[in-house]
Every structure is written in C-alpha cells, then in structure tokens.
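Pasting a structure below so you can have a look.
Up next, chain A:
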Amino acid sequence: MEDFEPNIIGFLCNWCSYAGSDLAGTSRIQYAPNVKVIRVMCSGRVNPMFVVNALQQGADGVLIGGCHPGDCHYQHGNFLARRRISVMKKLLEFMGINPERLKMTWVSAAEGRKFADVVNEVTEEIRKLGPNTKIRRKNEW
Partner candidate 1 sequence: MESLVISKENFPELINTIIKSYRLFAPTEEKGFSGFNIIKDYLEMDLSYLNSRMPPKAILFNQTETLFLMEPGAKGSIKSKAISNEKSAIFAIRPCDAKGFRIIDPVFLGDVIDPLYKANRDNSVLIGLSCNQPDSSCFCTSFGDSPASGKYVDILFTDIEENYLVEVMTEKGKNFVNNFGRFFTPAPPKEIEAKNAKEKEAIKLIKRNLKVEGIEEKMDKMFNHPIWEEYAKKCIGCGTCTYLCPTCHCFDVVDESTLDKGARVRTWDACMFPEYTMHTSGHNPRPARMHRLRNRFYHKYSYFPKNSDVIACTGCGRCIRYCPVNIDIIELMNRVSEMEL
Partner candidate 2 sequence: MTENPYQPSLATIEKIKVEVTGERAIKTFKLVFQDKEIQEKFNFVPGQCVMISLLGKGESMFAISSSPTEKDYLEVSVMKHGKNTSALHETEEGDTVGVRGPYGNHFDVEGWKNKNIVFIGGGIGMAPLRSVVNYTINAQKRNQYGNLDIIYGARTSNDLCFKDEFTELQKRDDVNVHLSIDVVEEGWEHFVGFVPSNLLKVKPPTKDTIAITCGPPIMIKFVIQNLLELGFKDEQIFTTLEMRMKCGVGICGRCNIGNLYVCKDGPVFSNAQLKNLEGDM
C-alpha cells in the first residue's frame, strides 16, 4: 500500500483548467505527477460515462476541471457539468463506489498555483482511498 501511486485521469477544459495546468508548468511549480491529463473543449463535454470508463480501465480517481461559474467559454457548459457530476457522485455512492474518487474543480487560466494545489490534494486523498478495484476490468481472458 505504501508504494501505491494513484492513477488519476484529469479531464481539463481547454479554456481554463488546461491553461491553468499549463501555467503551473511554465511557472515551474512542482506538483504530483499522478494526474494524466486529457484535454476536452469544455467540462460540459465530459460524459459521465467517461468517468465510469476511466475507472473500468484502471483509474483510481478522476478529476474534472472547468472554468469558474460564469466564466465558461460556452456560457454554461460548466453549470451543466456540475449538475451531471453531482448526480453521478450520488449514484456511485449508492452503488458502493466511493464518490470521493470523482473530483471536480474550477481552475482559471490564471490559477497555476491553484491547479498544483488541487492536484496535490486530490492525489493525497486518492492515495488514502487506495487502489480502485470495484468496477475495474480484470482483462482475464
């Protein structure tokens, strides 16, 4: 367990969170390398099935990053995402899959520091939860 390095998939929106992560990098801020980033055009693009699929394929956690409320490049994609994810979390919880494995954050293009902090925080939280085994594909053929 001590050697456990969480595998986290990050879906970051093109306009804010992804730019935020970029800024964290160009500002040479050190942060946990556990989040593997997939850039999406908007947090509203994140189909909740992405989350399920990530967990199935071996992710221990999923982080969705969007613009701050009101800042969405597409007006309200992040609001829609927020609703979906809150419902998804309830469903996962009821099914016995720890909803804390699904994280969401608002990070603007200017918040490189915040991005690094969130990643560190999320990584530590998922590390505490341990590896996800619940709906993971076994791929035993």
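Everything that follows uses one rule, which is that a residue touches a chain if its C-beta (ideal position, glycine included) is under 8 Å from a C-beta of that chain, and two chains touch if they have at least 3 such contacts; residues count from 1.
Behind the choice of candidates: all candidates are chains of the complex that A comes from, given by their letters.
Note that this is a predicted model, so its numbers are computed, not measured.
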Which single candidate from 1 or 2 touches chain A in this complex?
-> 1
Considering the complex alone, what residue numbers of chain A touch candidate 1?
-> 57, 139, 141
